[in-house]
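Notes to accompany the following structure.
Here the complex is missing one protein chain, while the rest keep their positions.
Note that the chains take the letters A, B and C in the order they are written out, and that residue 1 is the start of every chain.
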Amino acid sequence: MTQLDPRVAMHLSDAAVSVELETPDMTLNIGPQHPSTHGVLRLVARVDGERVEAVEPVIGYMHRGYEKLAEVRTYAQTIALVNRIDWVSGFANEIPFVIAVEKLMDVEAPERAQYIRMILTEMARISSHLIFMSSYPLELGAATPLMHAFRERERILELIEGVTGGRFHPNFNRVGGVKPAAGGGSATKKLIQDLPAGFLQQARDAMDKVLTVCDDLDDLVTGNEVFQARTIGVGVVPRDKALEYGLSGPNLRASGVGFDLRKAEHILPYDGIDFEIPTGENGDCFDRYIVRLAEIRQAARIIQQAVDRIPSGPLQAKVPRVLKVPPGQAYVRAENPKGEMGYYIVSEGGRVPYRVKIRSASFSNLSILPWILENQLIPDLVAIMGSLDFVLGDVDR
Amino acid sequence: MNFWLLLVIKVVVILGVVLPAALVVIYIELKVPARMQSRIGPYFAGGKYGWAQPLADGLKFLQKEDLVPDAADSSVYKLAPYVVLMGTVGTFVIIPFGPDLVARDLDLGIFYLLAISSLSTLGVLMAGWSSGNKYSLIGGLRAAAQLIAYELPLVLAVVGVAIQAQTLSLNGIVDAQASWEWFGSSPEWLNIVPPYLILQIVGFVIFATASLAELSRIPFDMPIAESELTMGYLTEYSGLRFTMFFLGEYAGMVSLAAVASTLFLGGYWLPWVGDDVLNVLGPGVLLTKVLLLSFIFIWLRWTFPRLREDQLQTMAWKWLIPASLANILATGLLKVVF
Amino acid sequence: MTDSPSEADREDTAADPHAAFAERVASLVGADAWAAEHETVRVVVRRESWVDALRTARDEAGLEFFSWLSALDWSRDVAVGEPAADAEALEERFEVIARLSSVADASAAHFVATVPKDDPWIDSLVPVFAGAGWHEREAAEMFGIDFRGHPNLTKLYLPDSFEGHPLRKSYPLLSREVKPWPGMVDVEDMPSTDNVEADQA
Partner (left out) sequence: MANARPNTFPFRGLAKGLKVTLKTLFKRPVTVHYPLEKEVPVPRARGVIALDTEACTVCMLCARECPDWCIYIEGHKEMMPPAKEGGRARARATLDRFDIDYALCMYCGICVEVCPFDALFWSPDHEYSEYGIDGMLHDMDRLTDWLATVPEPPPLEA
């Protein structure tokens, strides 16, 4: 704590009085079922009145053992598994896994498939960030931004579903390309599959709506004095702490690190797209919020450019029907909405991977909790936890 | 008339006004925010527009098991919701619905009002303490701190009105507003805009803000603070007792809105019409003003986030209380000068 | 699996920036071996110099972002899944892998230390990267590796009473033991599976 807020200092002095009076601390169990723990996170907090002295997060209530499950599943089956890790951006989870396998097999998806991957990844990003835009104000007590954000998110999900067949779990990527669902009547599987007609125009329209709702959110949330009072200067993560704990994605960028894997890694055709990397200055809750809001706008910009440029051509490179991946090791990471998502795949030449290490963003983002929640007030605990934007499936895997 | 008979009639009439009014406010709370969020809101109950949803909710709660936690102090726990409801319903004793439609026109009306409305604070604290739940305890303590802090500006805001009207009786205050004369000699129908809304605008804003805090509504709903304390002092309540709290919350909103309407918006009074007509129209006029204020409360609630406990205290002690003191000073000076 | 760079790798160094980076990091931290296949840089260090190597990498190679830490079980005894390619010749061991990366550019490296199975310990990285705490707890419960000097090496995901180390290759997967595979029923031969997918025209 470099700068001590006078109000916090006031509370600290109160606490000193309490210690003299020997009032015992109270252990407060926050979760595993609690409105602001986004599922099944449990925090064992030692509180002194409203002040949280120490927090011990307890995770694992949703541990599904994906790393072990992946060892008994073929690569195609694992794709259906990995989009369940961070379920609010299911599509984006598939990308690094599929590309890691492609690298091991030395194949590359056709350009049209790569563009579709990029468009849908950005849609997943918008949908994930819109969830944040809805749940974060809700945690601070404002219920209306939720429905406004969900309204537009629904359009995005419908577009994703229209292409892939799944709203949350697309299972759309294949090694060497993408595979639109064989939707509808007989003999369709023999037809060439592609984007459904009108998708590109609907995507354009949806982006206009998304940009409009961003303006609404600016009015409803960003400029709101109460919201600013609750978030500015709260939960400051300095740059070095962010790096040490492995914070990534918007959380890292809010601390002033302008690092984005979309620009650093060249796994999707972002090179030809013009977009900015929004960064924060102070690393507080407000910055984490505002970076995500700006990222929605940038993602909309990316999609607007991508739908204009998408080339025609096949969606699938030639790949054996039964995938046997040559022995080797590869780690591929991508900029997930939550941060760096990566898969470290060790293949021994079989139909199933020998080991898959899943690097999920929320796990590292959440590991900073004991440090950042020390000596905060209970309402700030909620504000800080919400601002980290984690999904328990992404934490527990 | 027999005293007891009269008493029974008055109690029945007050309950007959307050509880339906609370149900109407609950319905507004369901339907208006739904539309603010692009939703439809309740639709089925009652056949059309879901008008019976509050009743249906109440019926549902009645069927639920009334749980008392093992760790609870059961007698206090069971009593608490009724204390809350009593505090809010008691307010209506002195609210005038028409020139003669008042249960009891006390000379010390405002004094009684502020005293009885603090009773619900006690109920909340009882609920928070007796539940035997840490969240409830924190919620109860927050409620106590918050209600103490906001009782002061509430009282001080009313003092301005009392000085202006030179009476503590609510009927007297309405009369004073009705007969207010701008520039010494204007006819009373000029008072289309309630005069105290203009003269005591500072007092009104402070009163409304403090009312929101008294009611524990967003942006001041820390005692409940769903995302922090699950449901605060309400966490352990279920069934009928929860219904009492629920009803108490909205009855409280109706009662504070009625007080605010009486003090600042002229209560039952309408320009141009005489007392006989007002005795008939008065309740409707008052109810309209109450619903208008309730709408504003609801509108605020569904737009704003919640403050933090220390920010709320800062706001009360550093802004609202000095402002209301300044308001009293200014009102007094004006009263002396003119 | 061999980690020592072959002659061919050395010749590629100039052409492949990843190999060049791997070589630079390896010499900085005093690594035994390095590799850079599939753009994944792998630097093998001795477990005795584990913490020092990572500290050096952070301070001198610009790899200040702690990405993850995990382990890999090279085992001849595989309960579920497919065994390693050359299972008989396999040397039984754990590999502890930590990934550091830079936030200035895309450079990153996996640091690998071999931990023998009969004496599975390694020094904790927590003094260097506080974020390693959770990753080490996960690796400890999943593989049974002792991270010496870790402030709180309790179970992270699993219940406290859990026995065994699930990510070890010898650990069976219960859900696959209790239920027979529905695909066992055989009626007709599967159609030929080696034809090439060519759905796209």
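Everything below uses one rule, namely that a contact is a pair of C-beta atoms (placed from the backbone, for glycine too) under 8 Å apart; a residue touches a chain by one contact, two chains touch by 3 or more.
Since the model is a prediction, treat every value here as computed from it, not as a measurement.
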Contacts of the unshown chain among the visible ones are A, B, C
Have a look at A:141, A:278 or A:314 and name the one touching the chain we're not showing. A:278
By the document's definition of touch, the residue of A:28, A:47, A:81 or A:325 touching the omitted chain is A:81
Which residue numbers on chain C touch the omitted chain? 179, 181-183, 185-188, 190-191
Going by the touch rule given at the top, which residues of chain A touch the chain that is not shown? 73-74, 76-77, 80-81, 84, 144, 148, 151, 154, 158, 161-166, 169, 171, 179-200, 216, 218-228, 232, 276, 278-281, 286-287, 290, 294, 312
Where the missing chain touches chain B, by residue: 32, 34-40, 43, 299-300, 302-304
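The definition used in the following text is that only the chains that are shown with their structure count from here on.
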So the centre of each chain is just the mean of its C-alpha atoms; given that, what is the distance between chain A and chain B in Å? 43
Write out the stretch or stretches of chain C touching chain A in their complex. 37-40, 42, 64-68, 70, 72-73, 80-85, 97, 99, 103-106, 110, 129-131, 133-135, 142, 155-159, 166-167, 169, 171, 173, 176, 193-201
Within their complex, chain B touches chain A through residues 33, 36-39, 134-135, 138, 141-142, 218-219, 221-222, 225-230, 302-311, 314
In the complex with chain C, residue positions of chain A that touch it: 59-60, 63, 65, 67-69, 71-72, 103-104, 177, 179, 189, 192-193, 240-241, 243-246, 248, 252, 257, 259, 261, 264-265, 314-316, 318-322, 327-331, 333, 340, 342, 344, 346, 348-352, 354-355, 357, 359, 363-364, 367-368, 371, 396
